[in-house]
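Data first, discussion second: the structure below is written as structure tokens.
Note that one protein chain of the assembly has been removed; the remaining protein chains are unaltered in position.
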Amino acid sequence: MPVIEYIDAIRLAMKEEMERDPSVFVLGEDVGLKGGVFGTTKGLQQQFGEDRVLDTPLAESVIAGAAIGAAMAGMKPIAEMQYSDFMFPATNQIISEAAKIRYRSNNDWDCPLVIRAPIGGGIFGGPYHSQCPESVFFGTPGLKIVAPATAYDAKGLLKAAIRDPDPVLFFENKKCYRLITDEVPDDDYVVPIGKSKVMREGTDITVIGYSMPLHFAMQAADELSREEGVEAHILDLRTLQPLDREGILEAAAKTGKVLIVHEDNKTGGIGAEVSAIIAEELLYDLDAPIRRLCGPDVPAMPINSPGEKHFLLNKDKLKAAMLELARY
Amino acid sequence: MPVIEYIDAIRLAMKEEMERDPSVFVLGEDVGLKGGVFGTTKGLQQQFGEDRVLDTPLAESVIAGAAIGAAMAGMKPIAEMQYSDFMFPATNQIISEAAKIRYRSNNDWDCPLVIRAPIGGGIFGGPYHSQCPESVFFGTPGLKIVAPATAYDAKGLLKAAIRDPDPVLFFENKKCYRLITDEVPDDDYVVPIGKSKVMREGTDITVIGYSMPLHFAMQAADELSREEGVEAHILDLRTLQPLDREGILEAAAKTGKVLIVHEDNKTGGIGAEVSAIIAEELLYDLDAPIRRLCGPDVPAMPINSPGEKHFLLNKDKLKAAMLELARY
Amino acid sequence: MTQTGTVRHTHRHAELGISDDKAVAMYETMTLARGYDERVQLLQRAGKINFHVSGISQEPSQVAMTFAMDRETDWFLPYYRDYGVVLSVGMTVKELMLSVYAKVEDPNSAGRQMPGHFGSKRLRIVTGSSPVTTQVPHAVGFALAAKMRGERSVSIVSFGEGSSSQGDFHEGCNFAGVLKLPVIFICQNNQYAISVPFSKQSAGRIADRAIGYGFPGYRVDGNDPLEVYRVVKEARDRAVAGEGPTLIEIMTYRVNPHSTSDNDMAYRTKEEVDEHKKKDAIPVFRQYLKDVGLWSDAQEAELQVRQRAILDEATEYAEKAPFQSAEDSHRYVYAEDNAITRVETGSESVGVVSAGKGD
Partner (left out) sequence: MTQTGTVRHTHRHAELGISDDKAVAMYETMTLARGYDERVQLLQRAGKINFHVSGISQEPSQVAMTFAMDRETDWFLPYYRDYGVVLSVGMTVKELMLSVYAKVEDPNSAGRQMPGHFGSKRLRIVTGSSPVTTQVPHAVGFALAAKMRGERSVSIVSFGEGSSSQGDFHEGCNFAGVLKLPVIFICQNNQYAISVPFSKQSAGRIADRAIGYGFPGYRVDGNDPLEVYRVVKEARDRAVAGEGPTLIEIMTYRVNPHSTSDNDMAYRTKEEVDEHKKKDAIPVFRQYLKDVGLWSDAQEAELQVRQRAILDEATEYAEKAPFQSAEDSHRYVYAEDNAITRVETGSESVGVVSAGKGD
């Protein structure tokens, strides 16, 4: 199986779905000739033409809103938000419209839309090119939210999102784009929305998370296994909404010690809900308080290099927290 | 002490602060001659003139954005969002701007802004005049969020919000406006932001919540006390951000059985964070799983009368959940 | 290119290509919208229903603009006062009544949404919401889809002049202008946004904004439905010819309070309102039809009886009709054929229901 970059997995998913279904199209800022500011849509306009890979004016609300209209009309738009930090102007269209179209029309209308947005820091992006906006949209029923950590999942989840009959927010991690490579089959497959995945089997502690920090957890787990004999069980949520309750509870029950990790700031993040689900259903199976290791509760990470490093999770931070939990 | 309505408490807070400080002013849709669609700003334009009680064009992003500018210029704006459902067009201004101005400028600039927005259902408002948007803004560091349940707190918290050096979202409950009356002193007082309040002392179960559902909890608690000898300890968070961790932990520890209630839908709501805080710090003091009784996870409540009733919390739903927890 | 004055002895409607039958149908739709509106106001005052938002005085132009469209191929994105639009497209009074009573048979939302929040895929009426102006980008998206698929379909979207202050108005118009999309933007300028008069809403003319977007903008008298028809028809012709969008500002006046919850005497005078009531276009249009020999007092009497019967029957039906069950009110958060995301239903335990609790 070919090993490819996370960013290529995303592009391939779009390419293949566009080949498969003429109603799929891409719109956003700089997605055309330039191929996106990260290169995610590179080559698509050349292959599919200007109509299906549309450079839009710089206006996220109408990018989302026109995509919503086109989706209601039966198209399958993929709207790119250049950075997730810049999707907030589209909040009203996403929360008031996309999320509620099926419900408010009692299933008469639907909105099969994908909104792709790059999240995460570590690229010297500073406060406004590094954010994780998941928690703003999480908890809005009617939206689905996915956030893959691997190239395999990125491709499979994006295909699932494009084929999904409901609006899906696809949060791709900028830091993963070129850093994460893994085996991705050439043939068509989808990763089902709503299903978590065990990345590593273990017996001592459970780490639950999504996106980039899981790779730190995996590295830390390897070292902890070698150095301390601590075996971490690692669960990739993959889908943030709807959360895979069974998957979460199973993983938590496996070890009775849970560490939840995400780069988004701690308060009000996805981790709070994961913790609450466990506290609600599994309290008596726990051998330690439920911990969260997340970005700090400041508005956004600074751009200066030591500041950025200080704010981001990394293998060492994960390892320390995991070891502490194992020893609890 | 005079007993006044919740809505009057809000108006009085604005009136008194405007008398006290010439830099305080109100802006929003229909706040002037009409006095607001709920009558919250009634009489203010007559007293303070068109300049200080400003009817704006129908555009929430610039209502928030111009208020932010004026706040940076040293004014103390109170921006009214007609319904909290309609504040989403202002999300970018609130999350990207108001919340981050102090941080991004390293304390050079600040943004002493209040955004008032009515939340909650039960007024036959249907999907878009009934929502609780707290969870969208909760978890954005840099914002403070308050949500009073009583007239006393409404007045005291609004005054605190107006005097606060940082942006405060003031979520007032529509259903409380005329239904909730309580004693409010004539003289000047503030309720500190960040401090919860014990509404009722009890020993058997702890109910933690905010806004309207607490009144159902109080009614239910009275009945449970009389009928079942169950004594509920009830904590009003009052401030949603920053959450009063000590207050929450103290209240939870008091009984070891926690029910969290809010009208906002369950997943990703404030209750998740409250639960996570308890699960993180107090796990071994719990005698029951942490429960949440919240609005259902649908996009928004229907307008038809049985549907609305079905979706809203009420005394009976609270009572049943509280009794079940007490018997756990 | 203008044909004004070239066909002297033809009547105005015929000049515009409106058949006699169509002219009469337009009139009957106007009076039906008016009758519906008045009836619902009575029902609200009688405490039968909670809430009504009136379109009175705006129906003539609403009907005219809709009749100028192709009701088989075009997409309609009305706003909450657009009874004239949806009745023209084919929604029935019974359906509207079901909506105002919030009953499950309401095709717009099964009684989930407020009345005036229209939607019917069958009738090509796009589901609408309460936050104003969000429908403008949607209309642009429908036009984009039509263009991409090579369909001769035009989308037409209404909004008030207050709503035109929203960013979505600007973003939608600008986007459509660049791509020359087949969409018609209709601003129904009824002089008020709740209590805020137009003078406090904008210092310019809404129609003039089109200049900045590079497409034509027209201001037209809403009390002249034939002129409204002409301008919209022309806009539609341009749209299908690939010439792009048009912005049309229909000058009208909201003679009723904003809604049944509003007391308009707090911010305007009875004199001002009465002044505008006198300009009502319905009697003028009736007189026109009489003048050209298409209408008579006898027909008017028959119409009144016929439409009253429709209203009576619809009211009775809607009043008796059932609500959506509490159980079903949990449905359709997500598509139901998608098992993973089906939402728990049928639970008495509000709050324990959680979206996406899979299986």
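The first chain written gets the first letter, and so on, giving A, B and C; residue counts start at 1 in each chain.
Heads up, the rule we're going with is that contacts are C-beta pairs under 8 Å (C-beta built on N, C-alpha and C of every residue); 3 or more make two chains touch, one makes a residue touch a chain.
On a predicted model such as this, the values are computed, not experimentally measured, just so you know.
Summary of contacts with the chain left out: across C:Gly160, C:Gly177 or C:Gly222, the touching residue is C:Gly177.
Among the residues A:Lys76, A:Lys197, A:Arg292 or A:Lys319, only A:Arg292 touches the chain that is left out of the figure.
Touch with the chain omitted from the figure is made, among C:Ser57, C:Asn108, C:Gln166 or C:Ser259, by C:Gln166.
Listed residues C:Phe215, C:Phe285 or C:Phe323: the one in touch with the omitted chain is C:Phe215. By the touch definition given at the top, subunit C reaches the unshown chain through residues 165-171, 174-175, 177-178, 180, 199-206, 208-215, 244. Interface residues of subunit A facing the missing partner chain: 29-30, 32-35, 37, 55-61, 85-86, 88-89, 124-129, 261, 265-267, 292-299, 302-307, 310-313, 317, 321.
Interface residues of subunit B facing the missing partner chain: 25, 51-52, 56-57, 59, 61-62, 64-75, 77, 89, 92-93, 96-97, 100-110, 141-142, 144, 164-166, 192-195, 241-246.
By our rule, only the chains that are shown with their structure count from here on.
Distances between chain centres, each the mean of the C-alpha atoms, put A farthest from subunit C.
One finds 40 Å separating the Cα centroids of subunit A and subunit C. Between subunit A and subunit B the centroid-to-centroid distance comes to 30 Å (mean Cα coordinates, whole Å). Distance from the subunit B centre to the subunit C centre is 36 Å, each centre being the mean of its Cα atoms. Among the residues of subunit A, those touching two or more other chains are numbered 89, 92, 96, 100, 103-104, 141-142, 241, 243. Shown for subunit C are the residues that touch two or more other chains, namely 112-113, 117, 129, 131, 167-168, 324, 333, 343, 354-356.
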